[in-house]
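What follows is a single structure, written as structure tokens, with notes after it.
With one protein chain withheld, the remaining protein chains of the complex are depicted in position.
Every chain is named by a letter (A and B) in the order it is written, and numbering of its residues begins at 1.
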Amino acid sequence: MLPGVVGLIQATEVIKLILDRGAPLIGRLLLYDAMKMNFKEVRVRKDPECVLCGDNPSVTELIDYEAFCDVPLPGAEVPEEIDEAAYELSPQEFKAAMDQDPSAVLVDVRESFEWDICKIDGAQLLPLSSFEPATSGLNQEDSIYLYCYKGKRSMLALKELKKAGFKKLKNLSGGIDLWAEEVDSDMPQY
Amino acid sequence: MGVVIEIPSALKQYVNDQDEVEVSGSSVEEAIGALVAEYTELKVNLFDENGKIRSFINVYLNDDDIRYADGLKSEVQDGDSIQIVPSVAGGCSTVKNS
Partner (left out) sequence: MKLNNEEINRYSRHLTLPEVGMAGQLELKESSVLMIGAGGLGSPLGMYLGAVGVGKIGLVDFDVVDHTNLHRQIAHTTSDEGRPKVESLRDTILAGNPNIEVEIHNIRLARDNVLELFKQYDIIADGSDNFETRYLINDAAYFSKKPLVSAAIFRFQGQITIFSPEAGGPCYRCLYSEPPPASLVPN
């Protein structure tokens, strides 16, 4: 319902601009919080150093926005580059490998609200947001089968495990979403 | 009574899901410093490697941007409120997971 409220405020501001009536939200940022059910307003000023509309603009034509928005986080750990394909298994391969592997341990790295929607039988939940190989309780002797929603977050967890010395690692390519399509047709997709 | 720092939902996960955290301090820097001392994961999200507030995060002291006051050195008093407002870009609040 949040987009309804915000979209209608946006519509109101558009109409006011057209009619040139009232006080427009220029120079003011309206913050709406549905949980607290409050509105706050903060002041937004024109920045004289703005690269676009400031006194000495350096952006004088459209730029490459993909490159502009692709900024790495300085100081943050960059996940190790590994040959990801070597760890990826399709849903059928993943299931077959697990079924005949006595040391298989299945790990779900999604968040608990996703776990509540659906999960693969036999999995244990270790959300990526608090994932630490050392405190995960996982054992390096076991084969760790990882999955998430689409397969990206579980690859991040896989890299952390690899760095911590784990060797037997597999990732479910396409995640539980593809699993629901190709292995378990009774599983809901979200 | 201290200074209340309002936490945006994008950063709530780092402060045990609280909406606001009360701290003490006599400047914005001290107040936010007290916050990140308690919730260390917040630090890399708020500050760059030079200790400056990241450019996609604005900090408002009583509804005005601290960039146009004394920045992090802006003085605060008990009862003031500090609002952290990150840049968001959603158009339909999808939970698109990876």
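Simple rule for what comes next: contacts are C-beta pairs under 8 Å (C-beta built on N, C-alpha and C of every residue); 3 or more make two chains touch, one makes a residue touch a chain.
Since we're looking at a predicted model, the values are computed, not measured.
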- Query: Looking at the whole complex, which visible chains does the left-out chain touch?
  - Reply: A, B
- Message: Need a quick check: the contact residues on chain A for the chain that isn't drawn.
- Response: 1-11, 13-15, 17-19, 21, 24-35, 44-47, 50-54, 59, 61-66, 68-73, 76, 190
- For chain B, the residues touching the chain missing from this view: 8-10, 45, 54-56, 58, 85-98
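Here, only the chains that are shown with their structure count from here on.
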- Message: Distance between chain A and chain B based on Cα centroids, please, to the nearest Å.
- Response: 22
- Message: Which residues of chain B touch chain A once you look at their complex with the stated criterion?
- Response: 9, 13, 19, 44, 48-49, 58, 60, 63-65, 67-68, 83, 85, 91-93, 97-98
- Query: Which of the residues in chain A end up touching chain B in this complex?
  - Reply: 2-3, 29, 31, 35-36, 40-45, 47, 73-76, 110, 114, 129, 148-153
